[in-house]
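Working notes, beginning with the structure itself.
As you look at this complex, bear in mind that one protein chain is not there, while each of the others sits in place.
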Amino acid sequence: MQGLIFLVVAATSGFAAVRLVTNKNLVHAALYLVVTLMGMAIIFLLLTAEFVAWVQVLIYVGAVIVLLLFGLMLTRAQIGKTALDRQQRWVAGPVALVLFGVTAPVLWRFFDGRTISLDRQSGNTEALGTEIFTKFVLPFEVVSVLLLAALVGAVFLAKKD
Amino acid sequence: MPLNWVLVLTTFLFCVGVYGVLARRNAVIVLMSIEIMLNAVNLNLIAFNGALEGDRLIGQVFALFVIAIAAAELGVGLAIVLLIYRNSFTVSLDEVNLLKW
Partner (left out) sequence: MVTTLATAAEHGAEVAASTGAPLEMAWLIPIIPMVSAAVIWGVGKRFPKKGAEIGILAMLAVLAGALVVFFDTIGHIAADEGWHGYERAVTWMNFGPGTTLELGFKVDGLAAVLLVVVGVVATMVHLYASSYMHDEVRVTHFFASLSLFTASMLNLVLANNTIQMLVGWEGMGVCSYLLIGHWWEKHENSSAAIKAFLTTRVGDVGFMLGIFVLFWGAQSFNVGVISEMATAGDIAKGTLTVGAILLFCGAIGKSAQFPLHTWLPDAMAGPTPVSALIHAATMVVAGVYLVARMFPVFAAAAPVALEEVAIIGSITMLIAALLALVQDDLKKVLAYSTISQLGYMIAGLGVHAYTASVFHIWTHAWFKALLFLGAGSVIHAVHSNKMSDMGGLYKKMPVTSITYIIGGLALAGFPPFAGFWSKDELVLGAYTQAMEGSGAAMFTFIAMLVTAFLTALYVARMLALTFFGKPKYDEKHVHPHESPKLMIVPLMILAALAVAGGWVGLPGEMNQFGKWVHLPGSEHEPFNMMIAVVSTGAALAGFGIGWAIFRLGKVKVDLQKTALAPVYKLLVNKYYLDDIYWKFIVRPVRDRLSAAAYWINMKVLDGAVNAAGIVAVKTGDFMYRDVDQGLIDGGVNNLAGLMGLAGSKLKFWQTGNMQRYAAAMFLGVAVLVGAFVFFRI
């Protein structure tokens, strides 16, 4: 059952991702990103990573998408079809294909037979919190400083002077 | 659930992201593609966290850190895109070639 749901969701988000990078309408691209990210959140849930899944929904689907849409508006992207991408595909396509063609079989062979255990209490937010605030408290603080720095930097860069 | 399946999905999403970064010329779409790549990495972290023995949640902790850093990256990235737009009235990466000799 879980395997079936995974396959369906994976196919959906994979398709949405492909549409995102190939489609010409910029706003549609942002909506496809929502689909992909929601799909990922469902997979997180399937893998019992509950807390991460909800963070994903809140941050990505809630904040990031809005931010990107703002970005599209503020740069006055044509809503609707844009001009064709320049002839960069003949480089990008092969590179992406080669990367996939080399990496995927290797991973498949290396991890053949390994399974992800789904019965653990891994979605336990309490366990995750304990982990972060005991073992990872210094990185956590560093991340908060980084966020602050990014905030100040973004304001400084984007402000009209 | 087999680890393989998740790995192939993440590899696929990562490569789609790579294609987007390389092929699209709108800088905002490039940023979206980067988000896809980061998400693929997150999925990898969580999958391996589940596949490895032991009951610590280090992979999920890392995924959370990646999400936080991705948000910071996106904020700064969009600010740069806006700045470029304000200075040269374009967000097409092929028209921004400051790195040229």
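Residue numbering begins at 1 within each chain, and the chains themselves are lettered A and B in the order written.
Assume contacts are C-beta pairs under 8 Å (C-beta built on N, C-alpha and C of every residue); 3 or more make two chains touch, one makes a residue touch a chain.
Source: prediction; values computed, not measured.
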- Partners of the unshown chain among those that are drawn: A, B
- Could you tell me which of A:Val34, A:Leu74 or A:Leu99 touches the chain that is not displayed? A:Leu99
- Message: Please output the residues of chain A touching the missing chain, sorted low to high.
- Response: 88, 91-92, 95-96, 98-99, 102-103, 106
- Query: Which parts of chain B are in contact with the chain that was left out?
  - Reply: 18, 21-23, 25, 93-94, 96-101
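One rule holds in what follows: only the chains that are shown with their structure count from here on.
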- Message: So the centre of each chain is just the mean of its C-alpha atoms; given that, what is the distance between chain A and chain B in Å?
- Response: 6
- Message: Applying the document's contact rule, which stretches of chain B touch chain A when the two form their complex?
- Response: 1-9, 11-29, 31-33, 35-36, 39, 42-43, 46-47, 49-51, 55-58, 60-61, 63-65, 67-76, 78-83, 85-86, 91, 94
- Where on chain A does chain B make contact in their complex? 2-3, 6-7, 10, 13-14, 17-18, 20-21, 26, 29-30, 33, 36-37, 40, 43-44, 46-49, 51-52, 55-56, 59-60, 63-64, 67-68, 70-72, 74-77, 82, 85-86, 88-89, 91-93, 95-97, 99-100, 103-104, 107-108, 111-118, 120-122, 127-128, 131-132, 135-136, 139-140, 143, 146-147, 149-151, 153-158, 160
